[in-house]
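Missing here: one protein chain of the complex. Every other protein chain is in place.
Letters A and B mark the chains as written, and numbering starts fresh at 1 in each.
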Amino acid sequence: MTMIPMPAHPEMLGPANPPHAPGPSPPLPSPASPAAEIATRLLRRPTGLAGVLIITGFLLAAFAGPHLYPGDPFDVAGLPFSPPGEDLVLGTDYLGRDILAGLLHGARATLTVGAIAALITLVIGVAIGALAGYFGGALGTALMKITEFFQVLPTLLFAMVLVSLFGQTLTVVTLSIGIVSWPPVARLTRAEFLRIRGLDFVKAARAAGAGAPYLILRVILPNAAPPIIVAATLAVGTAILFEGGLSFLGLGDPNVMSWGLMIGQNRAYALDAWWTVALPGAAIFIAVLGVSLLGDAFNDAINPRLRRRT
Amino acid sequence: MLGFVRRLVNAVALLLAVVVLNFTLIQAAPGDPAMVIAGEMGGASQEVLADIRARYGLDRSKGEQLVTYVTKVAHGDFGYSFYFNRPVAALILQRLPATLLLVLTSLFAAVLVGAWLGILCARNPDGALSQIVSVFAIAGYAAPVFWTGLMLLVLFASVWPVLPVGGMSDLASPKSGLALVTDIARHLVLPAATLAIVYVAQYSRLTRTSMIEVLGADYVRTARAKGLPELVVVYKHALRNALIPLVTVVGLQFGQVLAGAVLVETVFAWPGLGRLVFDSILRRDYPTLLGVLFFSALVVLAANLVTDLVYRLIDPRIRTAGSGVS
Partner (left out) sequence: MSSDPVLVLDDLSIALATISGEVPVVEHLSFSVAQGSTIALVGESGCGKSMTALAIMNLLPQGFRCSGGRILFEGEDLVAATPSRRRALRGNRMSMIFQEPMTALNPVFTVGEQIAEALRAHQNLGRRAAAARALDMLRAVQIPAAENRIKAYPHQLSGGMRQRVMIAIALACRPKLLIADEPTTALDVTVQAQVFDLLARLQEEMSTAIILITHDLGAVADIADDVAVLYAGRCIEQGATRVVMEQPLHPYTAGLMVCVPHLQPGVMAARHRLLAEIPGMVPPLGQRPTICAFSDRCTRVGNDCLSEPQPPLFTLAPTQAVACLHPLQRETTA
């Protein structure tokens, strides 16, 4: 490589390396807590706002509805197949039951099952994923084999088998949904743990003497939380759809009114009384939509670099 | 090649685990295992129950019972359905083709339409189509598949009756040859479309993201710098790389698609495994249910292996891993 010619004007630099202040920079805005910042970003997006509103609406309907609009949804409230607006606000089904009452009570069952099943999924999935990701080795391989096994069985079929064997109660339904849905969460958690485990601040904590439980729960998990939270919202949506499917097929708790049950029982009459299946289905649709929008907006809120705008 | 063989062995091991699971479920369920095996339908008589106990060795130790059970499965004996009055294996094999037809058609359509939409959106990420597809993607996921099916059924049965809404073929006037194929195809449209909608939404979104990322890659810039026409850049250089995540997802989701098929078959009275499952549940025909569980696991594993093969075809890095040279 040619030698760069000797500089002709070394004095160009002025006094040799004076310490220079880079000049005043604009003052940084004082940082709010990360959670508050994410929450604000979330609500500012139209999808996030819509999601929050929808979910709040459903929660209100579920818990306040039956008080404001009392009436056992299993009671006969009018003539069968009366269309919406005629007698009752949303009409009646094939047995003459009030559809609006069914929707309101069904909200409670569906949302409860959805939330608790998602929670079970989350707990199992995160536990297995965290252990597999943190310890690796034989334990990790074994746990991943178990995960793979659960993924091979189609979730709905497996849940159907469980419910028909162990009884059609709300508890069994919720547990079944939770038990068959955890593999994707476990995979995600494991991937995140593997990634974060190699980062410098974890090594630093370990060097400072932190033990495994502390590292897993207080160091790695909080950093792995964002994608897991997104997965959790998805899990709620999936659980709601799952519960709807099971009830539709007649495998839900027959003593609890749920939207899937309404659709399944009125299926044969769909051609004549479209509202008996359209309305409960729309309820499921909007509920899952709300949860999905929220999850989506949350995903965007924690990942602002995804929104590149050149 | 070795990698593939390893996966094959893995698949067989998993299948074995499913069989063990079935056995465990029979034992763990409340009640007499003999009753479970007989199925609660038809009030199995004492002789039948005694016969079952003898054949499955239910009075022996659990270990011996497991061996007996596994041996039976290995010989193709999945039990007997007292409701349908046929061996379970024969019952399932009779219904399996219809389900496979539905699932494969739906997936094929979903991949074609979804990928194509995704590519269009990726070429114009901020355009109107992109927004519509995004909304459609979320809506497609949120709508329960059985509800969409019912709505389509109502639409095509009463409002716009151009397609048949139930069954696989016209039982009233059976056809043969090409006419039969057309008849089945016409009956296939609605159920396949219902099942496909969920996945079109998802695949178009996935392809869009993947394509956008690939279109920003250095090698695409190189392709443009070579002066290649834009269509060649997109469909030859970018697409193959962008499809890799899609293949992964399709392969992983096969189990879910089967589950969706169960629901769709119920709505449209499509004579596949889904109907079988539905009827078996009503009658508590456990042997059939467990048999379906096994066979669906088998199908899922087969799908995983096929996905792996397709992977190796598309991505030479996997094919030639380990033969690097400097």
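For the reader, a short list of remarks on this structure follows.
One rule holds in what follows: a contact is a pair of C-beta atoms (placed from the backbone, for glycine too) under 8 Å apart; a residue touches a chain by one contact, two chains touch by 3 or more.
These figures come from a predicted structure and were not determined experimentally.
Taking the complete complex into account, B:A225 is the one of B:L2, B:A128, B:L171 or B:A225 that touches the chain left out. The chain that is not drawn here is touched, among residues B:A217, B:V247, B:A269 or B:L282, by B:A217. For chain B, the residues in touch with the chain missing from this view are 217-219, 221-229, 232, 237, 240-241, 314-317, 320, 323-326.
FYI, only the chains that are shown with their structure count from here on.
Centroids of chain A and chain B (each the mean of its C-alpha atoms) stand 24 Å apart. The touching residues of chain B, when paired with chain A in their complex, are 14, 17-18, 21, 25, 28-30, 36, 138-139, 141-147, 150-151, 153-154, 157-158, 252, 255-256, 258-260, 262-263, 266-267, 277-278, 281-282, 284, 286, 289-290, 292-293, 296-297, 300-301, 304. Of all the residues in chain A, the ones that touch chain B in their complex are 148-149, 151-158, 160-162, 164-167, 237, 241, 244-245, 248-251, 260, 263, 267, 270-271, 274, 277-278, 281-282, 284-286, 288-289, 292-293, 296.
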